[in-house]
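Take a look at the structure set out below.
Rather than the whole complex, this shows some of its chains in their spots.
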(Lines give C-alpha, C1' and ligand atoms only; values in the text may rest on other atoms or scores of the structure.)
Protein backbone atom coordinates (compact mmCIF):
# COMPACT_ATOMS: atom_id res chain seq x y z
CA UNK A 1 0.00 0.00 0.00
CA UNK A 2 0.92 3.61 -0.54
CA UNK A 3 3.18 4.96 2.18
CA UNK A 4 6.19 7.18 2.69
CA UNK A 5 9.32 6.90 4.78
CA UNK A 6 11.49 9.32 6.62
CA UNK A 7 14.64 8.39 8.53
CA UNK A 8 13.75 4.72 8.30
CA UNK A 9 10.27 5.17 9.72
CA UNK A 10 7.25 4.29 7.68
CA UNK A 11 4.00 6.27 7.64
CA UNK A 12 0.69 5.87 5.87
CA UNK A 13 -0.81 9.25 6.68
CA UNK A 14 0.69 12.09 4.69
CA UNK A 15 -0.71 14.82 6.88
CA UNK A 16 1.33 16.20 9.79
CA UNK A 17 -0.54 18.50 12.15
CA UNK A 18 0.58 21.15 14.60
CA UNK A 19 -0.19 21.84 18.21
CA UNK A 20 -0.60 25.60 18.41
CA UNK A 21 -3.54 28.02 18.49
CA UNK A 22 -6.08 25.50 19.77
CA UNK A 23 -8.54 26.40 22.52
CA UNK A 24 -7.04 23.71 24.73
CA UNK A 25 -5.21 20.38 24.59
CA UNK A 26 -8.49 18.49 24.37
CA UNK A 27 -9.54 20.27 21.20
CA UNK A 28 -6.04 19.84 19.82
CA UNK A 29 -6.18 16.13 20.47
CA UNK A 30 -9.61 15.78 18.91
CA UNK A 31 -8.43 17.60 15.78
CA UNK A 32 -5.30 15.45 15.52
CA UNK A 33 -7.47 12.37 15.86
CA UNK A 34 -9.87 13.55 13.14
CA UNK A 35 -6.99 14.41 10.82
CA UNK A 36 -5.74 10.84 10.78
CA UNK A 37 -2.23 12.18 11.36
CA UNK A 38 0.43 9.80 12.62
CA UNK A 39 2.85 12.63 13.34
CA UNK A 40 2.19 15.74 15.42
CA UNK A 41 4.70 18.53 15.56
CA UNK A 42 5.29 20.37 18.82
CA UNK A 43 6.97 23.71 19.47
CA UNK A 44 9.04 22.47 22.38
CA UNK A 45 9.68 26.00 23.59
CA UNK A 46 5.97 26.66 24.03
CA UNK A 47 4.08 23.44 24.44
CA UNK A 48 4.49 21.64 27.70
CA UNK A 49 5.73 18.14 27.05
CA UNK A 50 8.16 17.93 29.98
CA UNK A 51 6.81 19.58 33.13
CA UNK A 52 4.68 17.01 34.98
CA UNK A 53 3.37 19.59 37.45
CA UNK A 54 1.36 21.28 34.64
CA UNK A 55 -1.18 19.98 32.11
CA UNK A 56 0.79 18.18 29.44
CA UNK A 57 -0.08 17.63 25.80
CA UNK A 58 1.08 14.06 26.16
CA UNK A 59 -1.85 13.41 28.50
CA UNK A 60 -4.18 14.13 25.58
CA UNK A 61 -2.20 12.88 22.62
CA UNK A 62 -0.70 9.52 23.45
CA UNK A 63 3.00 9.46 22.42
CA UNK A 64 2.63 5.75 21.79
CA UNK A 65 0.04 6.36 19.10
CA UNK A 66 1.39 9.61 17.67
CA UNK A 67 4.97 10.25 16.63
CA UNK A 68 5.99 13.48 18.34
CA UNK A 69 8.03 15.73 16.09
CA UNK A 70 9.67 18.49 18.18
CA UNK A 71 10.15 21.72 16.25
CA UNK A 72 12.09 24.90 16.87
CA UNK A 73 9.35 27.45 16.24
CA UNK A 74 10.47 30.80 17.60
CA UNK A 75 14.19 30.20 17.05
CA UNK A 76 15.96 32.90 15.07
CA UNK A 77 19.52 31.53 15.08
CA UNK A 78 21.16 28.19 14.41
CA UNK A 79 22.53 28.14 17.96
CA UNK A 80 19.13 28.70 19.50
CA UNK A 81 17.57 25.96 17.41
CA UNK A 82 20.34 23.50 18.14
CA UNK A 83 20.17 24.15 21.90
CA UNK A 84 16.39 23.75 21.85
CA UNK A 85 16.54 20.39 20.08
CA UNK A 86 19.31 19.08 22.34
CA UNK A 87 17.24 19.93 25.40
CA UNK A 88 14.25 18.21 23.82
CA UNK A 89 16.26 15.09 23.08
CA UNK A 90 17.55 14.94 26.61
CA UNK A 91 14.08 15.41 28.07
CA UNK A 92 12.04 13.25 25.73
CA UNK A 93 14.43 11.14 23.74
CA UNK A 94 13.23 12.60 20.47
CA UNK A 95 15.67 12.13 17.64
CA UNK A 96 13.46 12.84 14.65
CA UNK A 97 13.00 16.61 14.71
CA UNK A 98 11.75 19.48 12.63
CA UNK A 99 14.19 22.34 12.31
CA UNK A 100 13.04 25.86 11.64
CA UNK A 101 15.35 28.85 11.91
CA UNK A 102 13.42 32.00 11.20
CA UNK A 103 14.66 35.23 9.68
CA UNK A 104 12.21 37.68 11.22
CA UNK A 105 8.96 37.84 13.16
CA UNK A 106 7.07 39.72 10.46
CA UNK A 107 7.17 36.96 7.86
CA UNK A 108 8.49 33.95 9.80
CA UNK A 109 10.38 33.27 6.60
CA UNK A 110 13.30 30.87 7.06
CA UNK A 111 16.85 32.21 7.34
CA UNK A 112 18.43 29.77 4.95
CA UNK A 113 22.10 30.31 5.81
CA UNK A 114 21.46 29.63 9.51
CA UNK A 115 19.13 26.79 8.57
CA UNK A 116 21.84 25.08 6.54
CA UNK A 117 24.39 25.60 9.31
CA UNK A 118 22.05 24.12 11.92
CA UNK A 119 21.22 21.20 9.66
CA UNK A 120 24.88 20.32 9.26
CA UNK A 121 25.52 20.42 13.00
CA UNK A 122 22.38 18.52 13.96
CA UNK A 123 23.06 15.81 11.38
CA UNK A 124 26.59 15.36 12.78
CA UNK A 125 25.01 15.26 16.20
CA UNK A 126 22.93 12.24 15.14
CA UNK A 127 19.56 13.89 14.68
CA UNK A 128 17.18 13.00 11.86
CA UNK A 129 16.34 16.48 10.65
CA UNK A 130 13.26 17.48 8.71
CA UNK A 131 13.87 21.06 7.59
CA UNK A 132 11.48 23.96 7.04
CA UNK A 133 12.87 25.99 4.15
CA UNK A 134 12.28 28.51 1.39
CA UNK A 135 10.95 27.21 -1.94
CA UNK A 136 14.44 27.66 -3.36
CA UNK A 137 15.48 24.61 -5.42
CA UNK A 138 19.18 25.19 -4.89
CA UNK A 139 18.99 25.82 -1.15
CA UNK A 140 16.77 22.74 -0.87
CA UNK A 141 19.43 20.68 -2.60
CA UNK A 142 22.09 21.99 -0.22
CA UNK A 143 19.99 20.84 2.74
CA UNK A 144 19.69 17.40 1.23
CA UNK A 145 23.45 17.28 0.61
CA UNK A 146 23.94 18.23 4.26
CA UNK A 147 21.99 15.17 5.29
CA UNK A 148 18.46 16.48 5.86
CA UNK A 149 15.99 13.64 6.30
CA UNK A 150 13.21 15.62 4.63
CA UNK A 151 12.84 18.96 2.84
CA UNK A 152 9.88 21.11 3.90
CA UNK A 153 9.44 24.17 1.70
CA UNK A 154 6.72 26.66 2.51
CA UNK A 155 3.62 26.90 0.33
CA UNK A 156 3.18 30.47 1.56
CA UNK A 157 3.88 32.34 4.79
CA UNK A 158 3.24 30.54 8.08
CA UNK A 159 -0.28 31.22 9.27
CA UNK A 160 -1.20 33.21 6.15
CA UNK A 161 -3.64 30.75 4.58
CA UNK A 162 -2.65 32.03 1.14
CA UNK A 163 -2.27 28.55 -0.32
CA UNK A 164 0.39 27.31 -2.74
CA UNK A 165 1.93 30.49 -4.11
CA UNK A 166 4.55 29.02 -6.40
CA UNK A 167 3.85 25.54 -7.75
CA UNK A 168 6.80 25.85 -10.15
CA UNK A 169 9.51 26.01 -7.49
CA UNK A 170 7.83 23.25 -5.47
CA UNK A 171 7.72 21.06 -8.56
CA UNK A 172 11.42 21.71 -9.21
CA UNK A 173 12.31 20.79 -5.63
CA UNK A 174 10.25 17.60 -5.78
CA UNK A 175 11.69 16.53 -9.13
CA UNK A 176 15.22 16.94 -7.86
CA UNK A 177 14.99 15.49 -4.34
CA UNK A 178 15.91 12.01 -3.19
CA UNK A 179 14.47 12.57 0.30
CA UNK A 180 10.80 13.26 1.02
CA UNK A 181 9.52 16.76 0.26
CA UNK A 182 6.63 18.01 2.40
CA UNK A 183 4.85 21.32 1.98
CA UNK A 184 5.06 23.12 5.30
CA UNK A 185 3.02 26.28 5.86
CA UNK A 186 0.56 28.29 3.82
CA UNK A 187 -2.33 25.86 3.39
CA UNK A 188 -5.60 27.65 4.09
CA UNK A 189 -8.30 25.24 3.02
CA UNK A 190 -8.80 21.72 1.68
CA UNK A 191 -8.13 22.44 -1.99
CA UNK A 192 -4.75 23.96 -1.09
CA UNK A 193 -3.72 20.67 0.49
CA UNK A 194 -4.93 18.78 -2.56
CA UNK A 195 -2.95 21.08 -4.85
CA UNK A 196 0.20 20.45 -2.81
CA UNK A 197 -0.24 16.70 -3.03
CA UNK A 198 -1.00 16.81 -6.76
CA UNK A 199 2.45 18.32 -7.27
CA UNK A 200 3.84 15.01 -6.05
CA UNK A 201 5.08 15.89 -2.61
CA UNK A 202 5.26 13.26 0.10
CA UNK A 203 3.06 15.10 2.56
CA UNK A 204 1.75 18.33 4.01
CA UNK A 205 2.20 19.93 7.41
CA UNK A 206 -0.35 22.41 8.68
CA UNK A 207 -1.56 24.01 11.86
CA UNK A 208 -3.48 27.29 11.46
CA UNK A 209 -5.79 26.06 8.71
CA UNK A 210 -7.22 23.53 11.14
CA UNK A 211 -6.89 25.41 14.43
CA UNK A 212 -8.45 28.63 13.13
CA UNK A 213 -11.30 27.08 11.17
CA UNK A 214 -14.69 27.80 12.68
CA UNK A 215 -14.99 24.08 13.34
CA UNK A 216 -11.45 22.72 13.76
CA UNK A 217 -12.50 19.10 14.11
CA UNK A 218 -14.52 19.15 10.92
CA UNK A 219 -11.69 20.92 9.10
CA UNK A 220 -9.23 18.31 10.35
CA UNK A 221 -11.41 15.67 8.72
CA UNK A 222 -11.58 17.78 5.53
CA UNK A 223 -7.78 17.98 5.45
CA UNK A 224 -7.40 14.24 5.93
CA UNK A 225 -9.54 13.63 2.86
CA UNK A 226 -7.96 16.46 0.87
CA UNK A 227 -4.47 15.07 1.35
CA UNK A 228 -5.65 11.58 0.45
CA UNK A 229 -7.52 12.83 -2.62
CA UNK A 230 -4.57 14.89 -3.86
CA UNK A 231 -2.27 11.93 -3.41
CA UNK A 232 -4.60 9.59 -5.27
CA UNK A 233 -5.03 12.12 -8.08
CA UNK A 234 -1.25 12.40 -8.40
CA UNK A 235 -0.89 8.65 -8.56
CA UNK A 236 -3.86 8.21 -10.91
CA UNK A 237 -2.38 10.63 -13.47
CA UNK A 238 -4.68 13.48 -14.39
CA UNK A 239 -6.18 14.08 -17.82
CA UNK A 240 -4.52 16.62 -20.10
CA UNK A 241 -5.93 20.12 -20.45
CA UNK A 242 -7.69 21.16 -23.65
CA UNK A 243 -8.28 24.56 -25.20
CA UNK A 244 -11.65 23.48 -26.57
CA UNK A 245 -14.43 21.21 -25.50
CA UNK A 246 -14.35 17.48 -25.89
CA UNK A 247 -17.61 15.60 -25.72
CA UNK A 248 -18.00 12.78 -23.23
CA UNK A 249 -19.35 10.60 -25.99
CA UNK A 250 -19.03 10.66 -29.78
CA UNK A 251 -21.18 13.32 -31.42
CA UNK A 252 -23.02 10.77 -33.58
CA UNK A 253 -25.55 8.90 -31.51
CA UNK A 254 -27.99 6.02 -31.25
CA UNK A 255 -31.30 7.83 -31.60
CA UNK B 1 -26.13 13.88 8.52
CA UNK B 2 -25.09 16.07 5.64
CA UNK B 3 -27.11 15.43 2.52
CA UNK B 4 -28.78 17.25 -0.37
CA UNK B 5 -32.10 16.92 -2.11
CA UNK B 6 -33.31 17.36 -5.62
CA UNK B 7 -36.90 16.94 -6.73
CA UNK B 8 -37.80 15.33 -3.43
CA UNK B 9 -35.04 12.75 -3.59
CA UNK B 10 -32.36 12.66 -0.98
CA UNK B 11 -28.69 11.91 -1.66
CA UNK B 12 -25.60 11.65 0.51
CA UNK B 13 -22.98 11.55 -2.23
CA UNK B 14 -22.39 14.91 -3.88
CA UNK B 15 -20.54 13.50 -6.85
CA UNK B 16 -22.40 12.62 -10.05
CA UNK B 17 -20.42 10.70 -12.62
CA UNK B 18 -20.83 10.24 -16.35
CA UNK B 19 -20.82 7.22 -18.60
CA UNK B 20 -18.78 8.24 -21.61
CA UNK B 21 -15.20 7.72 -22.82
CA UNK B 22 -14.56 4.57 -20.77
CA UNK B 23 -12.84 1.54 -22.27
CA UNK B 24 -15.95 -0.53 -21.68
CA UNK B 25 -19.00 -0.78 -19.43
CA UNK B 26 -17.06 -2.84 -16.87
CA UNK B 27 -14.48 -0.10 -16.36
CA UNK B 28 -17.24 2.48 -16.25
CA UNK B 29 -19.04 0.49 -13.56
CA UNK B 30 -15.89 0.05 -11.50
CA UNK B 31 -15.18 3.77 -11.64
CA UNK B 32 -18.74 4.65 -10.65
CA UNK B 33 -18.44 2.24 -7.76
CA UNK B 34 -15.15 3.72 -6.61
CA UNK B 35 -16.52 7.26 -6.87
CA UNK B 36 -19.22 6.56 -4.32
CA UNK B 37 -21.71 8.23 -6.67
CA UNK B 38 -25.39 7.56 -6.15
CA UNK B 39 -26.32 9.15 -9.47
CA UNK B 40 -24.88 8.34 -12.88
CA UNK B 41 -25.75 10.40 -15.88
CA UNK B 42 -26.27 8.74 -19.23
CA UNK B 43 -26.32 10.23 -22.72
CA UNK B 44 -29.43 8.39 -23.83
CA UNK B 45 -28.66 9.01 -27.48
CA UNK B 46 -25.33 7.20 -27.22
CA UNK B 47 -25.36 4.79 -24.35
CA UNK B 48 -27.41 1.69 -24.75
CA UNK B 49 -29.92 1.47 -21.93
CA UNK B 50 -32.85 0.20 -23.97
CA UNK B 51 -31.83 -2.36 -26.60
CA UNK B 52 -31.74 -5.76 -24.91
CA UNK B 53 -30.11 -7.40 -27.94
CA UNK B 54 -26.86 -5.46 -27.28
CA UNK B 55 -24.63 -5.11 -24.20
CA UNK B 56 -26.39 -2.70 -21.86
CA UNK B 57 -24.92 -0.38 -19.28
CA UNK B 58 -27.67 -1.47 -16.91
CA UNK B 59 -26.15 -4.93 -16.82
CA UNK B 60 -23.05 -3.42 -15.21
CA UNK B 61 -24.49 -0.57 -13.18
CA UNK B 62 -27.55 -1.79 -11.33
CA UNK B 63 -30.40 0.74 -11.75
CA UNK B 64 -31.66 -0.31 -8.34
CA UNK B 65 -28.44 0.91 -6.71
CA UNK B 66 -27.69 3.88 -8.92
CA UNK B 67 -30.11 6.62 -9.86
CA UNK B 68 -29.94 6.91 -13.64
CA UNK B 69 -30.00 10.50 -14.82
CA UNK B 70 -30.65 10.59 -18.58
CA UNK B 71 -29.04 13.55 -20.31
CA UNK B 72 -29.36 15.15 -23.72
CA UNK B 73 -25.70 15.33 -24.68
CA UNK B 74 -25.46 15.98 -28.40
CA UNK B 75 -28.73 17.93 -28.65
CA UNK B 76 -28.42 21.36 -30.25
CA UNK B 77 -32.07 22.49 -30.14
CA UNK B 78 -34.81 22.54 -27.54
CA UNK B 79 -36.97 20.31 -29.76
CA UNK B 80 -34.26 17.72 -30.09
CA UNK B 81 -33.63 17.65 -26.35
CA UNK B 82 -37.33 17.43 -25.51
CA UNK B 83 -37.88 14.59 -27.96
CA UNK B 84 -34.90 12.72 -26.59
CA UNK B 85 -36.11 12.95 -23.00
CA UNK B 86 -39.66 11.95 -23.89
CA UNK B 87 -38.35 8.84 -25.63
CA UNK B 88 -36.20 8.09 -22.60
CA UNK B 89 -39.13 8.46 -20.24
CA UNK B 90 -41.27 6.15 -22.34
CA UNK B 91 -38.51 3.56 -22.52
CA UNK B 92 -37.16 3.69 -19.00
CA UNK B 93 -39.65 5.62 -16.91
CA UNK B 94 -37.03 8.23 -16.03
CA UNK B 95 -38.54 11.47 -14.82
CA UNK B 96 -35.52 13.11 -13.22
CA UNK B 97 -33.40 14.25 -16.15
CA UNK B 98 -30.45 16.40 -17.04
CA UNK B 99 -31.08 18.84 -19.83
CA UNK B 100 -28.31 20.14 -21.99
CA UNK B 101 -28.92 22.11 -25.16
CA UNK B 102 -25.64 22.95 -26.80
CA UNK B 103 -24.76 25.93 -28.93
CA UNK B 104 -21.99 24.44 -31.05
CA UNK B 105 -19.71 21.43 -31.31
CA UNK B 106 -16.51 23.44 -30.88
CA UNK B 107 -17.16 24.56 -27.30
CA UNK B 108 -20.21 22.49 -26.27
CA UNK B 109 -21.23 25.70 -24.56
CA UNK B 110 -24.92 25.80 -23.67
CA UNK B 111 -27.37 27.72 -25.88
CA UNK B 112 -29.19 29.47 -23.07
CA UNK B 113 -32.26 30.69 -24.97
CA UNK B 114 -33.03 27.18 -26.19
CA UNK B 115 -32.15 25.79 -22.77
CA UNK B 116 -34.68 28.05 -21.07
CA UNK B 117 -37.35 27.19 -23.65
CA UNK B 118 -36.75 23.47 -23.20
CA UNK B 119 -36.81 23.81 -19.42
CA UNK B 120 -40.20 25.51 -19.52
CA UNK B 121 -41.71 22.83 -21.74
CA UNK B 122 -40.21 19.90 -19.85
CA UNK B 123 -41.34 21.29 -16.51
CA UNK B 124 -44.88 21.65 -17.82
CA UNK B 125 -44.55 18.12 -19.13
CA UNK B 126 -43.91 16.89 -15.57
CA UNK B 127 -40.17 16.30 -15.74
CA UNK B 128 -37.82 17.15 -12.90
CA UNK B 129 -35.16 19.01 -14.82
CA UNK B 130 -31.58 19.50 -13.78
CA UNK B 131 -30.11 22.02 -16.22
CA UNK B 132 -26.60 22.41 -17.62
CA UNK B 133 -26.05 26.14 -18.09
CA UNK B 134 -23.63 29.02 -18.50
CA UNK B 135 -22.19 30.59 -15.35
CA UNK B 136 -24.52 33.53 -15.92
CA UNK B 137 -26.26 34.52 -12.67
CA UNK B 138 -29.26 36.05 -14.43
CA UNK B 139 -29.79 33.19 -16.84
CA UNK B 140 -29.46 30.78 -13.91
CA UNK B 141 -32.20 32.66 -12.07
CA UNK B 142 -34.48 32.45 -15.11
CA UNK B 143 -34.05 28.68 -15.16
CA UNK B 144 -34.98 28.49 -11.50
CA UNK B 145 -38.05 30.68 -12.13
CA UNK B 146 -39.00 28.34 -14.95
CA UNK B 147 -39.06 25.47 -12.49
CA UNK B 148 -35.64 23.86 -12.87
CA UNK B 149 -34.99 21.30 -10.13
CA UNK B 150 -31.27 22.08 -10.10
CA UNK B 151 -28.93 24.58 -11.74
CA UNK B 152 -25.74 23.14 -13.23
CA UNK B 153 -23.33 25.83 -14.40
CA UNK B 154 -20.09 24.84 -16.11
CA UNK B 155 -16.78 25.25 -14.28
CA UNK B 156 -15.09 25.37 -17.69
CA UNK B 157 -15.68 23.77 -21.09
CA UNK B 158 -16.90 20.17 -21.20
CA UNK B 159 -13.94 17.83 -21.41
CA UNK B 160 -11.38 20.64 -21.11
CA UNK B 161 -10.05 19.86 -17.63
CA UNK B 162 -9.33 23.57 -17.13
CA UNK B 163 -10.86 23.65 -13.65
CA UNK B 164 -13.03 26.36 -12.12
CA UNK B 165 -12.47 29.35 -14.38
CA UNK B 166 -14.74 31.87 -12.69
CA UNK B 167 -15.40 31.36 -8.99
CA UNK B 168 -17.08 34.78 -8.79
CA UNK B 169 -20.01 33.94 -11.06
CA UNK B 170 -20.42 30.52 -9.45
CA UNK B 171 -20.54 32.15 -6.03
CA UNK B 172 -23.16 34.64 -7.21
CA UNK B 173 -25.31 31.82 -8.61
CA UNK B 174 -25.02 29.81 -5.40
CA UNK B 175 -25.83 32.79 -3.17
CA UNK B 176 -28.95 33.55 -5.14
CA UNK B 177 -30.39 30.08 -5.76
CA UNK B 178 -33.09 28.29 -3.80
CA UNK B 179 -32.57 25.03 -5.70
CA UNK B 180 -29.35 23.00 -5.63
CA UNK B 181 -26.44 24.30 -7.71
CA UNK B 182 -24.00 21.70 -9.04
CA UNK B 183 -20.86 22.43 -11.00
CA UNK B 184 -21.11 20.51 -14.26
CA UNK B 185 -18.08 20.27 -16.55
CA UNK B 186 -14.51 21.50 -16.41
CA UNK B 187 -13.08 19.63 -13.45
CA UNK B 188 -9.67 18.21 -14.35
CA UNK B 189 -8.24 16.91 -11.09
CA UNK B 190 -9.10 16.46 -7.43
CA UNK B 191 -8.33 19.99 -6.25
CA UNK B 192 -10.71 21.40 -8.88
CA UNK B 193 -13.53 19.39 -7.35
CA UNK B 194 -12.57 20.59 -3.87
CA UNK B 195 -12.53 24.21 -5.07
CA UNK B 196 -16.03 23.81 -6.50
CA UNK B 197 -17.36 22.39 -3.24
CA UNK B 198 -15.63 25.08 -1.17
CA UNK B 199 -17.70 27.65 -3.06
CA UNK B 200 -20.74 26.12 -1.42
CA UNK B 201 -22.31 24.23 -4.29
CA UNK B 202 -24.44 21.16 -3.64
CA UNK B 203 -22.41 18.84 -5.82
CA UNK B 204 -20.20 18.26 -8.82
CA UNK B 205 -20.76 16.32 -12.03
CA UNK B 206 -17.81 15.02 -13.99
CA UNK B 207 -16.90 12.49 -16.63
CA UNK B 208 -13.66 13.12 -18.52
CA UNK B 209 -11.53 13.82 -15.45
CA UNK B 210 -12.18 10.25 -14.32
CA UNK B 211 -12.47 8.46 -17.64
CA UNK B 212 -9.30 9.97 -19.13
CA UNK B 213 -7.10 9.64 -16.07
CA UNK B 214 -4.32 7.13 -16.53
CA UNK B 215 -5.98 5.07 -13.80
CA UNK B 216 -9.70 5.90 -13.89
CA UNK B 217 -10.60 3.78 -10.88
CA UNK B 218 -8.01 5.43 -8.68
CA UNK B 219 -9.06 8.87 -9.92
CA UNK B 220 -12.68 8.04 -9.14
CA UNK B 221 -11.65 7.36 -5.57
CA UNK B 222 -9.65 10.63 -5.53
CA UNK B 223 -12.72 12.53 -6.69
CA UNK B 224 -14.91 10.94 -4.03
CA UNK B 225 -12.54 12.18 -1.34
CA UNK B 226 -12.03 15.57 -3.00
CA UNK B 227 -15.76 16.28 -3.08
CA UNK B 228 -16.12 15.18 0.51
CA UNK B 229 -13.14 17.24 1.64
CA UNK B 230 -14.32 20.37 -0.17
CA UNK B 231 -17.77 19.97 1.33
CA UNK B 232 -16.37 19.54 4.84
CA UNK B 233 -14.06 22.53 4.41
CA UNK B 234 -17.02 24.64 3.32
CA UNK B 235 -19.04 23.56 6.33
CA UNK B 236 -16.10 23.90 8.72
CA UNK B 237 -15.52 27.54 7.72
CA UNK B 238 -12.02 28.27 6.53
CA UNK B 239 -9.52 30.55 8.28
CA UNK B 240 -9.13 34.10 6.98
CA UNK B 241 -6.21 35.01 4.75
CA UNK B 242 -3.38 37.15 6.05
CA UNK B 243 -0.87 39.40 4.30
CA UNK B 244 1.84 38.53 6.81
CA UNK B 245 2.82 35.54 8.85
CA UNK B 246 1.14 34.49 12.03
CA UNK B 247 2.96 32.15 14.37
CA UNK B 248 1.30 28.92 15.42
CA UNK B 249 2.20 29.72 18.99
CA UNK B 250 3.02 32.95 20.85
CA UNK B 251 6.52 34.24 20.18
CA UNK B 252 7.47 34.16 23.86
CA UNK B 253 8.12 30.62 24.99
CA UNK B 254 8.71 28.19 27.80
CA UNK B 255 12.42 27.57 27.44
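Read from first to last, the chains carry the letters A and B; within each, the first residue is number 1.
Operating definition for what follows: a contact is a pair of C-beta atoms (placed from the backbone, for glycine too) under 8 Å apart; a residue touches a chain by one contact, two chains touch by 3 or more.
Here the structure is a predicted model, which is why all the values come from computation and not from measurement.
Of the identical chains making up the complex in this file, 2 are positioned in the shown model, whereas the full set numbers 4.
Keep in mind that, in the parts below, only the chains that are shown with their structure count from here on.
Each chain gets one centre point, the mean of its Cα atoms, and the points for chain A and chain B are 33 Å apart. Within the complex formed with chain B, the residues of chain A that make contact are 18-21, 43-48, 73-74, 84, 87, 105-109, 157-162, 188-191, 193-195, 198, 207-209, 211-216, 218-219, 221-226, 228-233, 235-251, 253-255.
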